[in-house]
Structures are given as structure tokens and as C-alpha cells.
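Before any comments, here is the structure.
Heads up, one of the protein chains got dropped from this complex, but the rest are sitting where they should.
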Amino acid sequence: MISFESVTYRYREGDPPALDDVTLRVEPGEIVAIVGANGSGKSTLALMCDGLLVPDEGRVMVDGLDSADAASTWEIRSRVGMVFQDPDDQIVGTVVEEDCAFGPENLGVPSAEIRQRVDDALGSVGLTGLERREPHLLSEGQKQRLAVAGALAMRPRYLVFDEPTAMLDPECRRSVMGIVERLGHEQGHGVLLVSHDAADVARVDRVIGLRQGRLIYGGAPGDLLADADLLASLGLALPPAGRLAAALRRLGCAVPVTALDAESVVAALWP
Amino acid sequence: MRTITGIGQYVPVDSPVHRLDPAAKIGIVTAFTVALFLVDGFRGLATMAAVVVLAVAVSRVPPRAAMRGLAAVGFIVSFTLLANALRWNPATVALLRLGPLAVDAAGLRTGIFFTVRIMLLVTGTSLLTLTTSPVALTGGIERALAPLARVRVPVGELAMTLTIALRFIPTTVEEADRIVTAQVSRGVSFDRGGPLARARAYAPVLVPLFYQLFRRADALATAMEARCYHGTEGRTRLHEHRMGPSDWAVLLLVSTALLAAGWAL
Partner (left out) sequence: MASRALEGVSLALEPGELGVGLGPTGSGKTTLLRAAAGLLAPTSGTVTVDDRPAAGRGSPRGAVGLVFQRPEAQFFAPSVEEDCAFGPRNLGRSTEEARADVRAALRAVRLDPDEFGSREPWGLSGGEARRAALAGVLAMRPRYLLLDEPTAGLDAAGRAAVLAAVDVVRAGAGLLVVTHDSDLFLGRADTVLILRAGRVAFSGGVAALLEELPALAAAGAAEPPEVVRAQMLARERGAMLGGRLELDPDAAAAALARAAGGGAS
């Protein structure tokens, strides 16, 4: 379990807090979305999960290990995989398989086992066959999947995605989100998904809403999506299918608030 | 601006040279370089040339690829030749006179000697990058320099720096290209005005480029830490190269032969 206990953090002395008294939990097997407008503290929260930032007040615990404890740092980081927004900011290797191997190599995993982990990780994200490709020859979507594979190769228990699809086109976005869902629901990782896209909210188990560093919502996706004011205060807007669903509800049709794509809306009208 | 299509000139075919351990290849290239500078006559140079030709043949690398490096040093080669061959009002017998300049037989011979040596140096060492992938090469450099770690030289970190630099060359070229295009469409002209004006025109390209590079370095460091990078102590490798007996044999035999030839000829 990743748990935040009354965490407060300021980037500099005297600054307003980037995170203000935040308490939350993420268990393996669940997908939790962290939403909020830019500047709400989402990315800060993500960095704290891995001990890349340490709280000024309160604690962040990963499987009982305190992120502020220097002795636990590397253990925590091997259990929490991070995927950031820009794949080019994460890819270090000169070819795909070398980059994927970077994490296990740092952990001192024996060579033969690294091979196995790399093959498994690349298989999970659909990059098998591209082992010797140079990163700059990959598409943006493939690069981001490589970043995911790099995190998976460490065999983490938790995965934190910081706006992983912000730079991708809709097709790549779907493919990466499919991987995220599979990793959480089928493979049992505890997934934290940082997003500013309301469409992502419908597919997760729980949503946490941040506003100026404070936690202003923690609960089911449906309740958040039903509350237009709350969505607005979190800087979120309903996607087009969501607006269609809202218009249908105004006309008296029974379309659930979690129907945020064409398929779900139509399925609600014609079950 | 054309985009670089790959890192270095690695030609991935299979050959005894390709299969040789990178550290051994680095050792041999070093011996070759030393031998090349020990040689003091055309007979020695011809021997070294034969060695290079033989090596290229064994490596199954297309000869054209092997000679690509020569284009890059074209200017240095011509300059060397001219600087040695031309004399100013020489007293000795001249082969050719161009006003106050004269081509001198002895100078010409020296010029050709130096020129051929440079060309052999370039071709011979390029064989290293042609037959070794960048990651294997940096691994080889790291192992070859490993003894220096005992005198606190950060060999591992240097190798990591080199790998990252290689990885980002194409990406940085693309980034620079994007910035140049963006500024051109904002009305910048790189081909107007005198040299000073043109140099100043590059500020809107260099500033954002360097900003991006520093920003990226910072982000990359965070990502590396997230993947548990904490120095090169204790790191294992996906592909482990270790010098085998045949690698040692080739390294010792070839290096000794080269150095002996260099000394003798």
C-alpha cells in the first residue's frame, strides 16, 4: 500500500504549499486517478510516491517503508515504477532493449534474468521485435510504451503515471490507456494515474481531486462526474460524449454519468 | 537540415572483427595508432596500409563505408600536403614553381608521407566504430579504462555520460531543426548581412536549444533516479562482454605484431 499521511510540501521556504495536508491510500489491484488543474499539486504528489520528493510535514509510506528514510529509498524506488509525460525525458538507452534493461541493471539483477525481464516487459507493451531499434526512430506512442516497459522491467508493485498521454494523438492515447487499465485490473499493480482529462476518470476505481494542493474530493468517479461545479473547480471539462450524455439526461433519458464515450452512451439507450 | 539517421556508422553484419570483444578492438586500435607513428618510411606505411585493407576485407564492411571518414578530414589532408610540399623561395631544386612558391621534392615526399599516415589513421580507427555498436563500444571503453578507477577516475560515470550523449545526438538535431524552422517562420534570416549579423541570428536558436538541453538533463536525471540509478557500482549488464581466451590471443598477437612492425620499419 502507498499511503500519504497529512503530507505537506513546499518547493521553497515561504512559498504557498504545493501539497497541503494530503492523506490518501492506494492498494495493489486498484486504479486511482489524481485530477486537478495545472498547478494543483498532481505532479508533486506523483514524485512523492517514489521518494523523489520528501514531505516537509507528514509521511509517505510504501509497503510500510518511510520515503524520508534514506535507507529505504532504493527499495521504495524498485517497488514504485514511474512514467512521465515526455518519453524523451525518460529514455536513456541507445537501443530499445538497452533502455528497458536500465532499471534491472541498476538493481544488479543477473544478466540472464535481465534478458527475461526485458522480453516480458516489451511483450507487455507490444514492442516485441523492436529490441534493436534506436529510440529516435520510434513513434511517440512507441516511445511512451518503451517508458512503460522500462518501469515494468523493475517488477514494481505500484505504477505511477504522470499525464502519460498528454503528448500523444488519440490513437496512441487509447493504446497507452489500455495498457494502464490492464496493468491495474488484470496484472494487479496498484496504479496511480495523474490526469487532467475527465475521460480518464470514468475508467478508474477511485478519484482524488486536488485544488491548490488540497484534497477536495476523494471517492467514486460517478459522483464526481455528476457534479458539474466540482468538475469545474478541478479544472476538468466533460468530453464531447459526456456533454451528449448530459444533454440526453436533460431530455429524460437514463444515461449514467460514467458514460463518457460513444459506445457507452449508445449502450445505455439501447441496452 | 538533414536529420541524422543513426548513431555513428555501425554496419551490423557478421564477421570475425564484429565478434571480437570491443575492449580487444580498442586495444588493437591503440596499438595500430602507436605503430603508425613509430613507422618512419614508406615501406612501413605500405605494410600498415596492407593491414588496414586486410582488416576491412575480414570485417565484411563495404569499402565505401570504410572510406567515408576520409571525406571529413579532406581539409586537414590537403592542408598537410600543401604545408609540407610548398616552400617559400627555396634554395634547393624545385619540381614546380608558382611565383614565390615552389614545390620541393623532399617536402613533397614528407607531405605525402604525413597525408597517407593521416588517411590510414582515420580509416583504421573508423573500423572500430563500423564494427562495434555504440553501446558495446562504450562498454568496451569502460572496461578498457577500468584500471583507472583505482586512481579515482570516474570511469563508469564517464561511460554513462558517453552513452547518453550518443543516444541524444539524433534527438537534439531534430530539436535544433524544429527551433530553426520556428524562428525562420518568425522572419529570421540566416543568410543576410555580414558575418556578425549572421552570428547574431543564431541566438534565437542557441538559447532555446540550450534551455531545452538543460531542462531535459534535469528531467532525465529524475527519471534515472526513479529507475534506481545510483552510480555505476554494482551495476550488471544485459549484454555482458568478457574477454575470452581467443580475444586475449588476438589482442596480444596483433598488437605485438603491429608494434614490432612499426618499430622495425
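So that you can tell them apart, the chains are marked A and B in the order they are listed, and the count of residues begins at 1 in each.
Note that in this section a contact is a pair of C-beta atoms (placed from the backbone, for glycine too) under 8 Å apart; a residue touches a chain by one contact, two chains touch by 3 or more.
Here the structure is a predicted model, which is why all the values come from computation and not from measurement.
Check A:M1, A:A70, A:A228 or A:C253 against the missing chain and you find that the one touching it is A:C253. Among A:G39, A:G58 or A:G222, the one in contact with the hidden chain is A:G39. By the touch rule set out above, chain A reaches the unshown chain at residues 37-39, 139-140, 166-167, 169-172, 196, 235-237, 239-241, 243-244, 246-248, 250-254, 261-263, 265-266, 269-270. Counting the whole complex, the residues of chain B in touch with the unshown chain are 175, 178-179, 181-189, 203-205, 207-208, 211-212.
Heads up, the rule we're going with is that only the chains that are shown with their structure count from here on.
If you average the CA atoms of chain A and of chain B, the two centres end up 42 Å from each other.
Residues 47, 50, 52, 74, 77-78, 81-82, 84, 86, 88-95, 97-98, 101-111, 114-115, 118, 134-136, 150-151, 154 of chain A touch chain B in their complex. Across the complex, chain B meets chain A through its residues 6-7, 133-135, 163-164, 166-167, 170-171, 174, 216, 219-220, 222-230, 234-240.
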